[in-house]
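Just one protein chain is left out here, and the rest sit where they should.
Each chain carries a letter (A and B) given by its place in the written order, and its residues are counted from 1.
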Amino acid sequence: MIIFDLMMMFATAYIVGFLYYGLYRNITARFQRRIGPTVWQSLYDSIKFFNKKDTISHGWMFYLGPVIMSSGAIMTLFFIPFFYQSDSFSGLSKYGNLFLVLYLMLLGPLGNAMGVGASGSPFGIMGITRGLTRMFAMELPFYISVVALMSINHSADIATIAANQETLNAFAYPLLFIGAMFSFVAMMGQSPFDVVGAPVEVYSGPAAEFGGKFLAILMSQNSIFSFAKLVLMVNLFLGGADGFLELLGKTFILFLFVIAFGSIYGRFKTHQSVDFLVKVPTAISIVGLILINWR
Amino acid sequence: MQEGFLSEQRVLEGDLNSDTSHRNSVDFLIDWFRKRSIFVLAYGTGCGAIEMPPTFTSRYDAERLGIRGAATPRQADVIIVSGYCSYKTLRRIIRTYEQMSNPKYVLALGSCTVNGGMYWDSYNTIKKLEDYMPVDMYVNGCMPRPESILEGFIALQKEIGDGKATSWKKYQDNYEFYRKNQEAVLGNKVEPAYDADWYLYDGGL
Partner (left out) sequence: MYSEIKNRFATSDIEEKRDSLAKVVVERHRLFDLIAMLGREYDYVTLSAITCADWIEDGHLALSYMLTRADRKHVMMVQCMIARDEPHIESLSASFKQAQIMERELHEMYGIDFVGNDNLVELSLENWIHTPPLRREFDTLEFVENHLTFREGRDDNMDVKKEMKRLRALKKAQKEAAKKAKELKEAESKEVKSQLKEESTDVK
């Protein structure tokens, strides 16, 4: 029965993730005063890439890069419960807690780094270097906020944290939420922290050498991983969800906010983004962590 | 010959009469997806490259047709040869074209790629692009406006949807022919040497 549950989670994340990315492109287009592609455009792209006739590989390590990355994304998804009350769509969340999810979120980029390294593409390696540099700074405020939430709830279980919110954590602990949101924007790869895949500077960075089916896998994992991160954020700060409508509504509001944020700002340089993330959001999160005791 | 386009679009190459009856419904569907999603390599040669930014940005917005830019040849479906090709550029174009993964399409802009254009008596530019690499669609004009480029794209999409844009197959099947023509103008070294010499060499660039 759990297999069926996992498959349903995977399918939901796949379809909703791609729809969100289609909406992302459409909404960004509207921000730029153009019509933009249809909502299904990302799905078309991925299906087209899956049906490329040939795909260039650079050995087995290169082959493993996207595989490790997508397995990291899918495992992250499986350990995050969609709804805090019901047993369905809870996946493997009974067997793992927030620590495991945070670890799994790191697995994908590291695996991809090895794959990109095997390709020998200078732009790919440059992108990976930027990504790992930014990741160090990006995780700090998020981890501080998450640790604070765990200490408030005396639990590392995501469903418990999601259920245990009389007023939403976002409003009860606004400083923690703001700190985490900054790193969340960075995690979603949005401006001003999109230094990794900057198309003009490093030619789409880590994905530079991946084409055809590899790129299709990368695109799929990206949409799945984005949805998983959205659900995690909803669970931690926005009180979780009790049904599909609530889940979609909350994740979409969060996603819309991230898009709007990304559309407005230009891109930081790598060291600027590290500087900013280490200073401002981390400071906000630490102040939030200290203020817990006075509530 | 296809007619009815505003810019007197004409198909100079591409097998319009190629056999497409063997396609089953799955092929039909895949071709439809290919048609709806076209990644164009961000690469410009000659003066036509200046018409591409307005085509892809807010003014003409090619993305509403599913056409968007790709940063590297590995991810691209279409390479636009936008204007005259000197031998030096042709070498890079061929290299880039061979790095793209099948199925791939070529869109040639401007009269220079059709018959040399205003560079017809130049010792350093090629006159007929299709001698050196297969071309799916020519867009004539000097330079074609973004409207014409979009029309060329729509015509290309129609060909892809009908399964007729098979220039990549043609390149594979007639590789000796193309290679012979390439060597005739480029010498034995068709591919440029890609190392750091030009960068590190004293006065290299």
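We take it that a contact is a pair of C-beta atoms (placed from the backbone, for glycine too) under 8 Å apart; a residue touches a chain by one contact, two chains touch by 3 or more.
From a predicted model like this one, the values you see are computed outputs, not experimental measurements.
Undergrad: In the full assembly, spell out which visible chains the left-out chain is touching.
TA: Output: missing chain touches B.
Undergrad: Using the definition of touch stated at the top, determine which of B:R68, B:R95 or B:K127 touches the missing chain.
TA: B:K127
Undergrad: I need the residue numbers on subunit B that touch the omitted chain, in ascending order.
TA: Within subunit B, the residues that touch the unshown chain are 8, 86-88, 91, 114-116, 120-124, 126-128, 131, 184-189, 192, 201-204.
Convention: only the chains that are shown with their structure count from here on.
Undergrad: Across the complex, what residues on subunit B touch subunit A?
TA: 30, 33-34, 36-37, 39, 42, 57-58, 61, 63-64, 66, 68-75, 77, 99-103
Undergrad: Taking the touch rule as given, give the residues of subunit A at its contact with subunit B in the complex, in rising order.
TA: Residues of subunit A touching subunit B: 25, 29, 32-38, 41, 44-45, 47-48, 51-56, 123, 199, 203-204, 207-212, 215.
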